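Got a structure for you, written out below as structure tokens; questions coming shortly.
Left out: one protein chain. Kept in place: all the others.
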Amino acid sequence: MSIDIKYFASLRDRLGRAEDRLDAATELTVAEVWAALWLDRPLPPNTLTAVNMEYAELTQRVRDGDEVAFFPPVTGG
Amino acid sequence: MSIDIKYFASLRDRLGRAEDRLDAATELTVAEVWAALWLDRPLPPNTLTAVNMEYAELTQRVRDGDEVAFFPPVTGG
Amino acid sequence: MKIELRDAPFDPLVELGRYQNTLTGLHGQYGATAIFIGTMRDFNDGATVQEMTLEHYPGMTERHLQRIVEAAAREWPLLDALVIHRVGALQPNDPIVLVAVWSAQRAAAFAACRLIMEELKAKAPFWKREETAAGPRWVAHNTPS
Partner (left out) sequence: MKIELRDAPFDPLVELGRYQNTLTGLHGQYGATAIFIGTMRDFNDGATVQEMTLEHYPGMTERHLQRIVEAAAREWPLLDALVIHRVGALQPNDPIVLVAVWSAQRAAAFAACRLIMEELKAKAPFWKREETAAGPRWVAHNTPS
């Protein structure tokens, strides 16, 4: 199972990269995707998550080919 | 004591004139100005009144040289 | 701050651009501009309207528009405001009123623009006469909002 991961704005700057790819043997939740990539580094508070460009909960299941995004609170307008 | 009177919009059309002048021997209220000019014709319901271009109550006293206006509800904007 | 009555058609966007061009001293200060444009419709209250005449009370109208804008500026931190209102004969699709306010913050801009429009509708001495197929008629009252 292959998952594309994107990071935006201050979170991307902090992590030092904009994208990741994760190959997982089992189905994961959004929280497990983060944990698989960043091990014991906790998800920063207030981080928002999206799956396939829709806001998602950390408990949402991710499927093969999904795009998962992590980003700070939005500040447009 | 001389008072200028103005009528606007539908009220002016109904009365058939836009202005009046009233010479009064004694001090009058706005209501008395109307009554002096129109005798037993009552002030139409919802008519607004102004003295010197400020909204006024019917009980407000009118002084020499004042301009009194009678008009229907406003419909601008 | 500018309040103006116009007896001929005007283009609200042109007026807005022209006025904003004079606000160079406020560049970088305003983050929010809230604008309302009222336009003549060709229908009202169940009838087709062919033409409209806007009457006003010269002197009193300007004074009350001024006061309405000043009251909004006391209630909200405004940087500037522009109000233009038509009088005279209007055709459908003609602009009737333009209200624009500039503020640092959107909450103030939105609220002040709305307040000015509601107060204008409630208190500024204007009267609309509509030409319909059944003849002319005066608009009896504004809808509260």
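Quick notes
Residue numbering begins at 1 within each chain, and the chains themselves are lettered A, B and C in the order written.
Simple rule for what comes next: a contact is a pair of C-beta atoms (placed from the backbone, for glycine too) under 8 Å apart; a residue touches a chain by one contact, two chains touch by 3 or more.
What you see is a predicted model, and the numbers here were worked out from it, not measured in a lab.
Displayed chains that the missing chain touches over the full complex: A, C (touch as defined at the top).
Across the entire complex, the residue among C:M40, C:L78 or C:A124 in touch with the chain not shown is C:M40.
Contact between chain C and the absent chain runs through residues 13, 16-17, 20, 27-43, 92-93, 104-107, 109-110, 113-114, 117, 143, 145. Contact between chain A and the absent chain runs through residues 6, 8-10, 13, 46, 50, 53-55, 69, 71-77.
FYI, only the chains that are shown with their structure count from here on.
With centres set at the average Cα position, the gap from chain A to chain B is 72 Å.
The geometric centre of chain B is 27 Å away from that of chain C, both derived from CA atoms. For chain A, no residue reaches two or more other chains under the stated contact definition.
Residue positions of chain C touching 2 or more other chains: none.
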